[in-house]
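Yeah, one chain of the complex is gone here, protein chain that is, but the others are all in their spots.
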Amino acid sequence: IEGLQMKDSLRMYNSLVERSFNDCVDSFRRKTLDKQEESCVRKCVEKYMKHQMRVGMRFAELNQGAPTSDSD
Amino acid sequence: IEGLQMKDSLRMYNSLVERSFNDCVDSFRRKTLDKQEESCVRKCVEKYMKHQMRVGMRFAELNQGAPTSDSD
Amino acid sequence: IEGLQMKDSLRMYNSLVERSFNDCVDSFRRKTLDKQEESCVRKCVEKYMKHQMRVGMRFAELNQGAPTSDSD
Amino acid sequence: MASGKLPTEAEKEQIFGMAQTEMEYRVELFNRLTATCFNKCIEKRYKESELHLGENSCIDRCVSKYMQVNNLVGQLLQTPPM
Amino acid sequence: MASGKLPTEAEKEQIFGMAQTEMEYRVELFNRLTATCFNKCIEKRYKESELHLGENSCIDRCVSKYMQVNNLVGQLLQTPPM
Partner (left out) sequence: MASGKLPTEAEKEQIFGMAQTEMEYRVELFNRLTATCFNKCIEKRYKESELHLGENSCIDRCVSKYMQVNNLVGQLLQTPPM
């Protein structure tokens, strides 16, 4: 089970790298990241982690049948 | 082997949920599905199952080297 | 470990088939590949293998901390 | 499993296998849900590192709708069409 | 495996492992083929729940062409490009 969690978080890690690379890097005229690309990757990762945390909370609520705060 | 089939059908299930969600749900002004979205999901799932069944038949035929009915 | 490599190369194989099919086949008026589609698949596969080899060399260099030939 | 009896080794293994499959299913559901709602709700220009109000409420509704689709598909696959 | 001899435990395990890998390969081939042909052939507006004539013949040809590409790639990977 521990091994499974480890594997899963490594897969999440790899998919986050791919996503931020795809969304932030489009020029291949240099072989190092420029300031703008680096800043974009930072924001992408932070946003993704916050997003994932929020999804996790909602997901847990729905699985426990708890009422949600957002009215329809 | 049984475990593998189980795992595989759960993966298929998850991918069908993702597909029908992506194709049918685009508005996030409410937190429940409206009639149109629900009907779209139903049709998507039914079409997908029929599609999969037909692909399965053709796949089996080709694997057995059986002649196909469709002329070139 | 050997089993893992086998599994991995079969996954690579399947993804290359999917990629070349997606990039090269768009018409479904016949049930056999025409000359142009077949030639496209051949080139796609050859390019992909050469690409993968080059990526592999660069990847290995970076993992060993070796200097790369391309200046920034 | 017969009631009033302790599970045998084989039964224990089967139960453990099912629990693992169930967990893998839930992990995959969560991962697909997370990626899908990120695509649907989050601005890709990444100007800020905070989620703004619109993104937050979009996420809540997206999770809710995704789980509804998940339940609906589950129902549909149990009752074969026609 | 030597002919005329029963397989040892280790050989049995190896054979079983190969059969499992082969099955996983075919399952993945089928899943990718199914998803790809759905993308190429099926109308995404989902007005009906039936497959219409055009979709059905598209599926048949798509499966046939996909398997041809599968075979062609297999041939190409066995003869290394110069």
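Letters A, B, C, D and E mark the chains in the order given here, with residues in each chain numbered from 1 onward.
Here is the rule we use: a contact is a pair of C-beta atoms (placed from the backbone, for glycine too) under 8 Å apart; a residue touches a chain by one contact, two chains touch by 3 or more.
The structure presented is a predicted model; accordingly, all values stated were derived computationally and were not measured.
Enquirer: Identify the visible chains that the left-out chain touches across the whole complex.
Expert: Among the chains that are shown, those touched by the missing chain are A, C.
Enquirer: Since one chain isn't shown, list which residues of chain A touch it in the complete complex.
Expert: Touching the missing chain: residues 3, 6-7, 10-11, 13-18, 20-22, 24-26, 28-33, 37-38, 41-42, 45-46, 49-50.
Enquirer: Please give every residue of chain C in contact with the chain that is not shown.
Expert: 1, 4, 8, 11-12, 15, 23-24, 40, 42-44, 46-48, 50-52, 54-56, 58-59, 62, 68, 70
Just so we're on the same page, only the chains that are shown with their structure count from here on.
Enquirer: Expressed in ° and rounded to a multiple of 5, what is the rotation angle of the C-alpha superposition of chain D on chain E?
Expert: In degrees, rounded to 5: 120.
Enquirer: Matching residue numbers in more than half of the contact pairs is the bar here; say which of B-D, B-E or A-D clears it relative to C-E.
Expert: B-D
Enquirer: Would you mind pulling out the distance in Å between where the CA atoms of chain C average out and where those of chain D do?
Expert: Chain C and chain D have C-alpha centres separated by 32 Å.
Enquirer: Counting only residues that touch at least 2 other chains, which ones in chain D make the list?
Expert: Chain D, residues with two or more chain partners: 24, 41, 57, 60-61, 64, 81.
Enquirer: Touching at least two other chains at once: which residues of chain B meet that condition?
Expert: If we look for residues of chain B contacting two or more partner chains, we find 11, 15, 24, 30-32, 42, 46, 50, 68, 70.
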